[in-house]
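Missing here: one protein chain of the complex. Every other protein chain is in place.
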């Protein structure tokens, strides 16, 4: 199931993403073995996507120009059988973010949607969110609600035909029929900006490198969670979130298939 | 007077800021215990601000779309009693920056303005600047001119009803009647981009967390200055400004009320 093929295929990932974490996304893609291409201008969106191996869409800092590029690139990706991986950052906090996501999902077929539980619920159940970019406390995944969440994810997968990847203390990866739950990761990941954005970009790199997109998504999420654990072990007593971010990106480069297989903690639901 | 309440209240800080240092601002807010939300699109400005505990406006890379968002968000903040903290980056270098600041100050009531001495003089005295984002040499605060500078700050506070925070070798915090001068900090802070932007964002987090906004501003500026000193102690011989930035952000997380009280160097003027 686990297969990290990114270093062998060096996929070109066209990223239309936010300006907050774009540098971290580029560096983690490079660490993984992928080649990032950041470009968000409608005048070149189609050309950039057409030479890419995956398209990564992230609405972290959306505006009308960026949305226009996303829609052009998504159409181009679909026409060329290039997988689209979507990060619906904070989709529940504004009508405009909702509009961006529904336009993308209406006008194109997306391969993977990765969000936290509040973001996935906002799409699946049209639920509002008041907690900015983080998951709302009442949305935390627990043993009591995990089956409900899996049902929501499977239904959203049925409706969109996308793999649904929910990150949190536990990570949930679903399609219509299957579900894998991962328990890797570290709480420090919530103390840096961009952990979610970086994770979704890794999914794009893996999906571009493996024909089996479900397993590619599981591999990417495991790689990120394990990197989060190792980064924590590397953290000195005087170090905090900025150093943690560096350790996290650094570590991605060392996590090949064998290392991920050794460290992954998963259950099949 | 000193009270670091950010870790207890986890304020959501809506930031409309420049794309140069936005990642550092997000990470220092997270280090402080706050939750950053970066968003600069007019289509969602009001919604974002309305769920925030503070609004942070920074004109580091202004343009017409960003200004429009700032004005919408500032109005929303005033209507909802959400404090606005303003960073008038390099306001003296262009007519457009001047225009941004005067529009914001005309259309809304700001709680705190934090700038270097050249920026504060540019607003208070309509003075031009030719030194980019840094304070001009002839503007450096000294024992000879500190009383003149305090008078300028108090007058600007009287005029705007905002707390005026001037950062430099010495930090000056004034309202119409009070003035506190801090002597924390390290010269390395001038060798990284974003020290000012990060400082102002910390003020926003503290002002959102403490009813006494004057003391909140003093606490935030002391926290930043002390972090600058500790970051310097952590710096290895081979390290320079990029590592210093990491140490600085890392250190913020460790500075609670007691630690700030222990290290603060202040005078009441």
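The chains carry the letters A and B, assigned in the order they are written, with residues numbered from 1 in each.
FYI, contacts are C-beta pairs under 8 Å (C-beta built on N, C-alpha and C of every residue); 3 or more make two chains touch, one makes a residue touch a chain.
Every value quoted in this text rests on a predicted model; they were computed, and no experiment measured them.
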{"item": "Contacting the left-out chain in the complete assembly, out of B:50, B:155 or B:241", "value": "B:241"}
{"item": "Residues in subunit B touching the chain absent from view", "value": "18-21, 23-24, 60-64, 90, 93-97, 130-134, 191-194, 238-243, 245-246"}
{"item": "Interface with the unshown chain - residue positions in subunit A", "value": "12, 19, 22-23, 26-27, 30-31, 35-41, 43-44, 47-48, 51-52, 65, 234, 245-254"}
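The rule we apply is simple: only the chains that are shown with their structure count from here on.
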{"item": "CA centroid of subunit A to CA centroid of subunit B, Å", "value": "33"}
